[in-house]
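Just passing along the structure, written as structure tokens.
Note that one protein chain is taken out, while the other chains of the complex remain in position.
Now for chain A:
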Amino acid sequence: MPDTQQDSIGFAGPDSLGHFGPYGGTFVGETLIAAVEELSRVYEEVSKDPEFWAEYDYDLKYYVGRPSPLYLAERLTAAAGGARIYLKREDLNHTGAHKVNNTIGQALLAKRMGKTRIIAETGAGQHGVASATVAARLGLECFVYMGAEDIQRQAPNVYRMKLLGATVVSVESGSRTLKDAMNEALRDWATNVDSTYYIIGTVAGPHPYPQIVRDFQCIIGRETREQSLEQIGQLPDALVACVGGGSNAIGMFHPFLSDSSVAMYGVEAGGDGVETGRHAAPLSAGVPGVLHGNRTYLMTDSGGQIMETHSVSAGLDYPGVGPEHAWLKDLKRVNYVNATDAEAMKAFHQLTRLEGIIPALESAHAVAYAMRLAATMAPEQSIVINLSGRGDKDIQTVAKLEGLTL
């Protein structure tokens, strides 16, 4: 079909310099250029090597526990009152989120490159835990950079990382959250570039990271596609995923980009409401700029300083977003919407009570929007939500917001 052909060409990316349309690229200091070029070279080689992918698939199956189920949430569907809602259960992965799909892959890359030391940045701690986990498994030294603010609100994950043998470095600079953790990790990498592999946790950073992380997360969308055909008998009408940096969303969306019948919704963190300015929704309310190695939509003030963001969920509390999302927004292939803290909290409770599944606060944003969307659709239609993580790490945050002490 000419249409599909057109689409698959239209959405191919990135180019050899890491550009997705006007976005992406390699905006880092000269000290890091050699490192990202080496990584590009190795990845290009490895991505054509069936043995590499066989090892990756093996680890995903026997260590992570894939495939993750596609689950029809009947009571949630009834509560929303419209389209059937399915959950792609990334929360059931080992370590409790989609993040491990990527760390497994990048750890294999680190091993191939002969690196002995792993560094990572983390916001909610899920990527930090997933990095510490693969480092423990491979016997590599691991340093995780985490904003001091996030260390406070994600204490259980901090302790998990320590149990796994990682050193958690508290980042006190800037806004003391995910973006500052990423700055610090970049500084570490520039200093220890010979021994160190930097596992970026989302589809941001300099080329080739947005591509590498996407490729490792695409397992989500590929499985969803197969499972939909098997369980629904056709492709879903809509996909919904939360977007911070955007790794779980791109992993879900990418294998469907050429399927024009599948609508896609990336749900950003609306915080107190996009109109209040206290949010983390650069695609909804930001402008293009350059941060952390790539050109993308950012929350930046008129003088070009990156603004502090706000979200109840640490994992979405980031002022940028992966460059491929920026491009998909401009191409109008994906609809970028948002859900507020309050809506996410409500959805958190609804999913917990109706289905016995406690979602991560990040994923609760997707649930919130999907319920709104489902209500506008017909019962014979279907929506797949990427339930990107489980909410055990968030129960303290939720309790605190509700005035309880555990």
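Here is the rule we go by: a residue touches a chain if its C-beta (ideal position, glycine included) is under 8 Å from a C-beta of that chain, and two chains touch if they have at least 3 such contacts; residues count from 1.
Rule of thumb we're sticking to: contacts and distances are computed from a predicted model.
K.L.:
Can you tell which of "NADH-quinone oxidoreductase subunit M", "Cell division topological specificity factor", "Tryptophan synthase alpha chain" or "ABC transporter permease" UniProt lists for the chain that's not drawn?
P.N.:
Listed in its UniProt record, the absent chain's protein name reads "Tryptophan synthase alpha chain".
K.L.:
For the full complex, which residue in A:Val193, A:Ala285 or A:Leu354 touches the chain that was left out?
P.N.:
Among A:Val193, A:Ala285 or A:Leu354, only A:Val193 touches the chain that is not shown.
K.L.:
Taking the full complex into account, find the residue in A:Val100, A:Leu291 or A:Ala344 that is in contact with the omitted chain.
P.N.:
A:Leu291
K.L.:
For review purposes, identify every residue of chain A that touches the missing chain, sorted by number.
P.N.:
17, 25-31, 33-35, 37, 173-174, 179-180, 182-183, 186-187, 190-191, 193-194, 287-293, 295, 298, 300, 302-306
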